[in-house]
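If you scroll down you'll find the structure; I have some questions about it.
All protein chains but one are shown at their positions in the complex.
Moving on to chain A:
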């Protein structure tokens, strides 16, 4: 990096530094989607999808370089703070998601929308099951039924999140 930096002209350096805001785009999208799930809508069943998790998944498939597991972890900490869950639940789950998608795509390559949707469906089921174990580890009683209801809603929210992240990528990251 330092050699690159030394070889640049002043104008290039300036544009290089100012273009760093691109790194913030995926994280900001995830954060905004998490804030969206704190809307003052109280429903009898937890049918509000875990949009932050889906957004981490989508960004890891779109821009693996801009959504490393450590960033997913930091975003998960913010999600925990916003939703009032014990610190570390979403953080661990987001980091595991980013890591899984990375390894999966390295091994099996990039896929079409339908296939990714199926993978996300299975992942959201795993998200519920692993999430329950993490909550038990944190000493919180966690019945499985609400988590599974939320997993179904999460799987259904995939096209919506792809729409948003795709639009953001076209506008800001190209």
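Quick note on the criterion: a residue touches a chain if its C-beta (ideal position, glycine included) is under 8 Å from a C-beta of that chain, and two chains touch if they have at least 3 such contacts; residues count from 1.
Rule of thumb we're sticking to: contacts and distances are computed from a predicted model.
Of the candidates "Cell shape-determining protein MreC", "Isoprenyl transferase", "Carbohydrate ABC transporter membrane protein 2, CUT1 family" or "Carbon-monoxide dehydrogenase medium subunit", the chain left out of this view carries the UniProt protein name "Cell shape-determining protein MreC". Listed residues A:66, A:82 or A:172: the one in touch with the omitted chain is A:82.
Only one residue in the set A:30, A:54, A:123 or A:147 touches the chain that does not appear here, and it is A:147.
Residues touching the missing chain, restricted to chain A, are 35, 37-48, 50, 68-70, 73, 76, 78, 81-89, 91-92, 95-96, 98-99, 128, 131, 134-135, 137-143, 145-151 (touch as defined at the top).
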